[in-house]
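Only a single protein chain was left out; the remaining protein chains are all shown in position.
When the chains are written out, they are named A, B, C, D, E and F in that same order, and each has its own residue count from 1.
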Amino acid sequence: MRRLVLDVLKPHKPSMTAFASEIASVATVEAVNVALVETDDKVQNIKLTVEGDDVDTEDIESEVKGLGGSVHSVDEVAVGERIVEERPTPQER
Amino acid sequence: MRRLVLDVLKPHKPSMTAFASEIASVATVEAVNVALVETDDKVQNIKLTVEGDDVDTEDIESEVKGLGGSVHSVDEVAVGERIVEERPTPQER
Amino acid sequence: MRRLVLDVLKPHKPSMTAFASEIASVATVEAVNVALVETDDKVQNIKLTVEGDDVDTEDIESEVKGLGGSVHSVDEVAVGERIVEERPTPQER
Amino acid sequence: MRRLVLDVLKPHKPSMTAFASEIASVATVEAVNVALVETDDKVQNIKLTVEGDDVDTEDIESEVKGLGGSVHSVDEVAVGERIVEERPTPQER
Amino acid sequence: MRRLVLDVLKPHKPSMTAFASEIASVATVEAVNVALVETDDKVQNIKLTVEGDDVDTEDIESEVKGLGGSVHSVDEVAVGERIVEERPTPQER
Amino acid sequence: MRRLVLDVLKPHKPSMTAFASEIASVATVEAVNVALVETDDKVQNIKLTVEGDDVDTEDIESEVKGLGGSVHSVDEVAVGERIVEERPTPQER
Partner (left out) sequence: MRRLVLDVLKPHKPSMTAFASEIASVATVEAVNVALVETDDKVQNIKLTVEGDDVDTEDIESEVKGLGGSVHSVDEVAVGERIVEERPTPQER
């Protein structure tokens, strides 16, 4: 598992930065990107991108839950010897 | 066969990550990208991109079926000594 | 002839993957991309991109016909010592 | 003259591929791209991109006429020691 | 913490340039980009992008406050061994 | 002066290709791109991009006039040790 992209709902606490740092501290993680999609007074909808040589999905999902967040959906997964990018095909343009 | 892009309908179980890992374990596969297109309470519409030196299409399609999924359409195929990218022509812009 | 892009109508059989493999087996072909544009219950409209050092157009067109397909139009052709890309000019933006 | 982009109307015969090969055979030409813009029952509107170290414009225009085509407009010309690309400025965005 | 992107409201004084220089002077910061999003007679809405090997978020947020600004939201955070870019998935296109 | 982009109105004669060649022959010019923006029965509106190490603007403007053209506006100028590209900022997106 080289890339995992999750749509996550998280409470305002911990902050985005603390949240990202915690995810990045998970053993199999090399790098994390957390981007804000939407926010209201209770929760933040974030897009969590995690990359590494062998990302442990369950560790990530339990870390998210441990931080009070919930995985709304798994949006993208890249597995194998390298990261394959998904590209628009004529039907999607 | 260097790249195979399939439009797949899959049940919620196995998860996207388990699904991708299973496809990636097929002998001729180097790397897999699974991206969520749409989801409802029963099924997930995913875009499955598989790359390798000589991807065995039938193995992939039977693996998809074995995981409870169904191939809705083959959206793109790249065959030969290298991967040729499809590019928009003036008529498509 | 270094690149040939054809708009092709093909029956559902042979499959996109078989169709691409057959085209790729033509002597002068290095690599093939077949992308689905539209499909109905009888035929598939595909975009066929073929690249090589000296692609034999007639071989490709007869291979397409041999596979039950018909060339709807030739959308792009690149000939010469290298592939020249077509780029949008101010009038097309 | 390193790049010449012409908007050309051509009859259906010769084919796009034959047309491109003929243009590519002109002495000063290194590479040619012919892309279909529009077609009706009588003529094809194509975008002809020709590149080389010192493309002879008159040779190209007479070759186009010799093939039954007509130059509708010269859309882009690049001259000099290298090819300069035209880029959108703020007014055009 | 390798990248921190903040949506900030700042008073007209200090100027954007002084504001950027102050943020860049924070110990853990390698480089800063400050881009104007909107302005009215009282405040400027700016997008603050801060990069470094180990950016100290609290230092940045307190520096912003010290300069009279307020952090409206944390829009993006990149943590880990390298910067991971967030990319549009099919659902977002 | 490393890049000069002019919005020019020119008569149909000399042709775009002759016009570009003349501009390219000006001493300080390395390369020229002439792109057609609009045309009517009397004049052509072209986008003239000129690059070089030290482009002499007055030479270019007088060459344009000498060829019967008129400079409608200077759209972009790049001066200095290298060419700096102008990039969209958040306000322009």
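Criterion: a contact is a pair of C-beta atoms (placed from the backbone, for glycine too) under 8 Å apart; a residue touches a chain by one contact, two chains touch by 3 or more.
Computed from a prediction, not measured in an experiment: that's the story for all the values here.
**Q** Just name the one of F:D40, F:D53 or F:E81 that touches the chain not displayed here.
**A** Touches the omitted chain: F:E81.
**Q** Please identify which residue in E:V8, E:V32 or E:V64 touches the non-displayed chain.
**A** Within the whole complex, the residue contacting the unshown chain is E:V32.
**Q** Please give every residue of chain E in contact with the chain that is not shown.
**A** 5, 15-17, 20-21, 23-24, 29-36, 39, 47, 49-51, 75-76, 85-86, 88, 92
**Q** Residue by residue, what part of chain F touches the chain that was omitted?
**A** Touching the chain left out of view, chain F contributes residues 1-2, 4, 57, 73-87, 89-91, 93.
**Q** Can you list, in ascending order, the chain D residues touching the missing chain?
**A** That gives, for chain D, the contact residues 89-91.
What we mean here is this: only the chains that are shown with their structure count from here on.
**Q** Pick the pair from B-C, B-E or B-D whose contact list overlaps the A-B contact list by over half.
**A** B-C
**Q** Using mean Cα positions as chain centres, tell me which chain lies farthest from chain C.
**A** Relative to chain C, the chain with the farthest C-alpha centre is E.
**Q** Per the centroid of Cα atoms for each chain, what is the distance between chain C and chain F, given in Å?
**A** That pair's centroid distance is 38 Å.
**Q** Need the CA-centroid distance for the pair chain A / chain E, whole Å please.
**A** Centre separation, chain A to chain E: 21 Å.
**Q** Quick check on chain E: which residues sit in contact with 2+ other chains?
**A** 89-91
**Q** In graph terms, with chains as vertices and touches as edges, which category applies: line, ring, star, complete, or other?
**A** Graph shape here is other: it fits none of the named patterns.
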